[in-house]
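With one protein chain removed, the remaining protein chains of the complex are shown where they sit.
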Amino acid sequence: MAFDSGSAAFAPWEDPGQKPLISFKSVTKRFGNFTAIDNLTLDIFEKEFFALLGPSGCGKTTLMRMLAGFEAPSEGTIMLDGQDIGPIPPNKRAVNMMFQSYALFPHLSVADNIAFGLKRSDMPKSEIAGRVEEMLSLVQLSQFASRRPHQISGGQRQRVALARSLAKAPKLLLLDEPLGALDKKLRQETQFELMDIQEKTGTTFVIVTHDQEEAMTVASRIAVVNHGKLVQVAPPDRIYEAPNSIYVADFIGDVNIIKGLAKPESDNRYAIQWCENHAPIIGTSQHAFASDDICHFAIRPEKVSITRDRPTDRTNTMQGKVLEIAYLGNISTYHVELPTGQVIKAQQANNRRISRRSFTWHDSVWLSFTDTAGVLLSQ
Amino acid sequence: MDLRKLFLILVPYSWLLALFLIPFAIVLKIALSDYAIAIPPYVPTLDGIGNWSDFKTFLSELDFENFIFLTEDELYWRAYLSSAKIAFLSTLMTLLVGFPLAYAMARAASEWRPTLMMLAILPFWTSFLIRVYAWKSILSQEGYLNQVLLWVGVIDSPLMILNTNTAVYIGIVYTYLPFMVLPVYAALEKLDDTLLEAAEDLGCSRFQAFWLVTVPLSKPGIIAGCFLVFIPALGEFVIPSVLGGSDTLMIGKVLWEEFFSNRDWPVASAVAVILLLLLILPIVLFQRNEQKQREAEK
Partner (left out) sequence: MNRRYSWFNITSLTLGFAFLYIPMIILVIYSFNASKLVTVWAGFSTRWYGELFQNEAFLDAAWVTLKVGLASSTLATVLGTMAAYVMVRSGRFMGRTLFSGMIYAPLVMPEVITGLSLLLLFISIGLDRGVLTIILAHTTFSMCYVSVVVSSRLASFDQSLEEAALDLGCTPFDAFRSVTLPIITPAVLSGWLLAFTLSLDDLVIASFTSGPSATTLPIKIFSAVRLGVSPEINALSTILISIVTFGVISASLISKRAIARQRREEQEALQV
């Protein structure tokens, strides 16, 4: 599967000449007997919007807290701009953090919260007011400058926290679940605002989140973390379209997994023997499999078409019965049960406003997909 | 149902009216009466008032003589002043001792906190009088403190601590310490740790973070603790009379002596009325602080 990232696109990680802004070198962090981060190596580049994605307890927050300086690695080093930041205390690092709870000082006004870090820096007093004003207008909160944190809404609080952590123009901004406390609609709006601000200020952002949609929306690269290890580090489209493991495929979005035996056909084409009395699935893989290797064919529901009649132009077809229909407005998801008992999810966009519902429960339907629609995973 | 509600309101209401408010009216009335060698030892009394003119003569016999007397006699205003000074300074000292203790309790590992809380509360349940008394054998001339200091060689001859104001300060700090520790602890315990991390992240040293975040945010607790110590300390009687000397002037003691030794009820009542007036301001401030706290928590 050829991936075209676009030559002009922002992709410093593909350029071996680029020096990373942050690099984790074989970092391990233990809390007592518990290993939170396990021998992790990772480079993050300047101006990246980098997302650490994983379930709670996977170690992503520990990674971030090590960058901020609240935790020290048990082994390994963390370099920022070529300098080992291990011995530098949090208040001396050119790194700022936006806390999940926002951690706004309740006894200070919005403006004083934003000025808090500036007053600790060597910025001359005369310039602080101007910088605060600048930050307030960046997050569109100029008229709330004298309010206290409890006098503004949750979304506004989130923006104050962002302005406060950006005020000192850090080399690196850490965002710990920055949108977790907002409702869905506001969260989506704020995601675009965040991207906009990141672009305007040119700051490197590292965001921690458990929300895969959020990570997909904002990030230039995503690191999927599990059990203290990096499972995959790649841009969102690659993570989604070319996951390197069942774990990633399953964690990001919806996926059908079919287990079978690989039979190499040609180049990177494989026939996947997945069921005794059914034609094999034909798929392609960048990754080589030997004959009779156990493999998992992963395919996204939206890449599976559903039709009443058997299509003639598709490589893979299978018949089944509609088990469930989930109408989501823009799309409908069909759960189709194959004669083998396996359930495959197929999605169809609801393009017309009022269309005749083509399928209903217990209808016999055909599922089909091309030979490049899915990926083959070994584990 | 309404009758039941009325009953529910009326019983505690009338109890408090009869045994709290009316007694104050009586104190006020006696404060305006004159001393008499009689039983009760003041005139006029309310007995035998049958009609309006009797009541008018009764009213006309009331005057502010006792209050004028209080201002003229140096003893009283010096007692008020010295009570205020002792209460203020000992509140400050209690804060100095109590804050680090409350801070350390709040910073302790969470599995230790209930035990530490229990240790801080336990003295509060123990008899006040006994706790004051315990210092008597420590502070006396041949007491344990002097024994230790002589043995270490810090001093050559025993210090005179018992029966001085120093002993009163120690006694107040000791007995009222839990009143300071508990509200301060409550405020510090609520303090969100991420606020301190945020302060450090924004460039504060730990010490700066303490002054700029911890102290301002524990202010309501500090204020509550200070009032809880200052208000009762101002009218304190037991501590100055057990640990203080004859020259320890505190208004609670003066009132007690005026009443029990001199049997001058009108003057004792006037002393009480003025003490109450002095306390109104701190009490109102305290209530406002509590109110603000409650609203902030909503």
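By letter and in written order, the chains are A and B; residue numbering begins at 1 in each of them.
Rule of thumb we're sticking to: contacts are C-beta pairs under 8 Å (C-beta built on N, C-alpha and C of every residue); 3 or more make two chains touch, one makes a residue touch a chain.
Predicted model only: the values in this text are computed from it and were never measured.
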item: Chains in view touching the one left out; value: B
item: Candidates B:Ser82, B:Asn165, B:Ser269 or B:Asn289 - the one touching the absent chain; value: B:Ser269
item: Chain not shown: contacting residue from B:Lys56, B:Lys85, B:Arg107 or B:Lys292; value: B:Arg107
item: Residue of B:Leu62, B:Leu89, B:Ala134 or B:Leu150 touching the missing chain in the full complex; value: B:Ala134
item: Contact set of chain B toward the excluded chain (per top definition); value: 1, 4-5, 8-9, 11-13, 15-17, 19-24, 26-27, 30, 40, 46, 97-98, 100-101, 103-105, 107-109, 114-116, 118-123, 125-131, 133-138, 140, 142-144, 147, 174, 177, 181, 206, 227, 231-232, 234-238, 241-242, 252, 255-256, 259, 265, 268-269, 272, 275-276, 279, 283, 286-287
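We take it that only the chains that are shown with their structure count from here on.
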item: Rounded Å distance between chain A and chain B, as computed from the means of their C-alpha atoms; value: 60
item: Chain B - residues contacting chain A, complex; value: 192, 194-195, 197-205, 208, 212-213, 216-217, 219
item: Residue ranges of chain A in contact with chain B within the complex; value: 68-70, 89-92, 95-97, 99-101, 103, 105-107, 116-117, 120-121, 164-165, 168
